[in-house]
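Only one protein chain is missing; all other protein chains are in place.
After this line comes chain A, so read on.
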Amino acid sequence: MSAFMQQIINGLSIGSVYALMAVGYSLVYSIMNFSNFAHGGVIMLGSYFGFFLLTLYKLPFAAAFVLAALGAGALALIIERIAYRPLRKRNAPFLYFIISAMGASIFLENIVIATIGPTFKTYPRILSPQPYSFGTLSIGRLDMMMFIISGVSLALLVYIIERTKIGMAIRATAYNMRASALMGVNTDRIIFIVFGLGGLLGGIAGVLFGMKYTVYPQIGFITIKSFIAAVFGGLGSLQGAVVGSVLLGIIETFTSGYLSSQYRDLIAFALLIFILIVRPMGLMGKMTEDKA
């Protein structure tokens, strides 16, 4: 029983980081209706920003953390500016957006390989490895921190989306971009904000992920799993992205705990295909019809 609870706790901690990544995919999808595959590159570079700020510039952890998140946010905005805005202005078909996103993700991954190198880098140790114990359960300090930071960031995001004026504008744009533009919403600014928010959360997730595991150029590939989680929960739905991520995290830890870690990735991809077949709109998404 305690092993079971332990797996749940591990699953929650990795799932919460997936959730941070997944909301980035979901936010952009809800507004622009395409899957922003460059988000993985943003997360990866956020992780590298944090690493270099901590090791090269010896910044205190909190400062490095905030700067890395801001850097990733800025990067997401630059990508939007260069790779998507010209297409948006031209009303290009969705295929072009995906191709452009793919180009951006290839570029980001390989520029890191070419300049920094393909080797794995380890974050300096910030927290003591001594876990907290509650009776028979033990929770690593890092896991605890991941869970708390992710939870707080997600709560803030939900607050922005649900309670502020900007959030209302985001929701309106997601519902119908043309109508909200007619009602005086500056959709360009909304898209700007959405990419910025996604990038910020991606940067936070990147740093947490790097601390838990290592930093390397192919982190973007891991983030595909957070994308799966977003699809699982329903693309375009924030709550869905969070629920999907936590469930995926738990499923993954259970697979590697009780079956074999070899099958961990396979289960994730099988889950993706299964969800697309059984309930393509995801757990909480709404079915969208193609409008001509």
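Basically, a contact is a pair of C-beta atoms (placed from the backbone, for glycine too) under 8 Å apart; a residue touches a chain by one contact, two chains touch by 3 or more; residues count from 1.
Here, contacts and distances are computed from a predicted model.
Asker: For the chain not present in this complex, what protein name does its UniProt entry give, out of "Amino acid/amide ABC transporter membrane protein 2, HAAT family", "histidine kinase", "Dihydroorotate dehydrogenase electron transfer subunit" or "ABC-type antimicrobial peptide transport system, ATPase component"?
Answerer: The chain we cannot see is recorded in UniProt as "Amino acid/amide ABC transporter membrane protein 2, HAAT family".
Asker: Consider the whole complex, including the chain that is not shown, and state which of A:21, A:104 or A:193 touches that chain.
Answerer: Selected residue, touching the omitted chain: A:104.
Asker: Kindly note down the residues of chain A that lie in touch with the hidden chain.
Answerer: Spelled out for chain A, the touching residues are 33-35, 82-83, 86-87, 92-96, 98-100, 102-111, 113-114, 221, 224, 227-228, 231, 262-263, 265-266, 269-270, 272-273, 276-277, 280, 288, 290, 292.
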